[in-house]
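Only a single protein chain was left out; the remaining protein chains are all shown in position.
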Amino acid sequence: MKGLTFIIGGARSGKSRHAEELVTSLPGSWTYIATAEAYDDEMRARIGEHRSRRGAGWQTVDAPLDLAGALAAQPQGQPVLVDCLTLWLTNHMLAGHDPDAECGRLAEVLANPRGPWFVVSNEVGQGIVPDNALARRFRDEAGRLNQRIAGLADKVLMMVAGLPLKVK
Amino acid sequence: MKGLTFIIGGARSGKSRHAEELVTSLPGSWTYIATAEAYDDEMRARIGEHRSRRGAGWQTVDAPLDLAGALAAQPQGQPVLVDCLTLWLTNHMLAGHDPDAECGRLAEVLANPRGPWFVVSNEVGQGIVPDNALARRFRDEAGRLNQRIAGLADKVLMMVAGLPLKVK
Partner (left out) sequence: MKGLTFIIGGARSGKSRHAEELVTSLPGSWTYIATAEAYDDEMRARIGEHRSRRGAGWQTVDAPLDLAGALAAQPQGQPVLVDCLTLWLTNHMLAGHDPDAECGRLAEVLANPRGPWFVVSNEVGQGIVPDNALARRFRDEAGRLNQRIAGLADKVLMMVAGLPLKVK
């Protein structure tokens, strides 16, 4: 019952919804580790929407930065959903932290899941090269992070219009 | 011979061409429901190119807004190609209509295809988060619409460099 499932997809591709369905198909209570920080109204609305779609049975843990710590604190066997990696990466980059070091810490924990763990992330690299250097840097870091975590995962799904496509 | 096929892909991924091949492999005459409106020369050129590639055997119906009505008016058993959903959504958003209500009307008709129906749409959510709020809103609405229609479809194909990848 231990293992890592990585769910990647574009914006509004149904990643969170599908991940929630996978988690809630498991018995017991579930942990939702939220990495989002509500910087503005748009974000607050999106967080609220996700929160109201989940419902009873979920325990929410906020981990905008210390995701590795939040995961390491989970009990053995506990189903966990992390939503999502790209927001967590954004938070670290905005805070001026070294993405490589942070990704390394996270990868260490995800290499040994303590239960059925599900991690959601965004594909952001399939558009035109962005004009500004920060967006390009973010795109590079996000791509590297996705490769690294997908490499650790037992199962990788890509979401297309709400449907999962098995990649690994 | 009834059923809904949903074909999604990026810009210039060969969506329209592949959809046309699927439709013209069926016997009889074919209906092409065009949602494009020629706002500018670039658009006019693209519409002209698509039109000249099709050819005899096609009847073209323009439905930049009332796509649900145009579909409902199709005879039983008629092969129909809708190209494309994202332009139709753009038209409604530019006209100030409520995307959810319009998508709801469309979904009702697509839930009961009267013949072999093929619907083309764009994947627009796999790049960097757009700078401007309208583009973000469009991206969200397009993603929701794609999920909804893909959920109704009997078959879903994602186009990659002109090649279909079966998703459902």
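All chains are identified by letter, namely A and B, in their written order; residue positions are counted from 1 within each chain.
The working rule: a contact is a pair of C-beta atoms (placed from the backbone, for glycine too) under 8 Å apart; a residue touches a chain by one contact, two chains touch by 3 or more.
Note that the structure is a prediction, hence the values are computed from the model and not measured.
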Contact partner of the left-out chain, one of B:P64, B:P79 or B:G125: B:G125
Contact with the hidden chain (one of B:A72, B:L94, B:A111 or B:L165): B:L165
In subunit A, positions touching the absent partner: 6, 8, 10, 121, 123-129, 133, 136, 139-140, 142-144, 146-151, 156, 158, 165, 167-168
Absent-chain interface as seen on subunit B, which is shown: 9-14, 42, 123-128, 130, 135, 138-139, 160-163, 165
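Keep in mind that, in the parts below, only the chains that are shown with their structure count from here on.
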Angular offset of subunit A relative to subunit B [C-alpha, multiple of 5 degrees]: 120
Centroid distance [mean C-alpha coordinates] between subunit B and subunit A, Å: 31
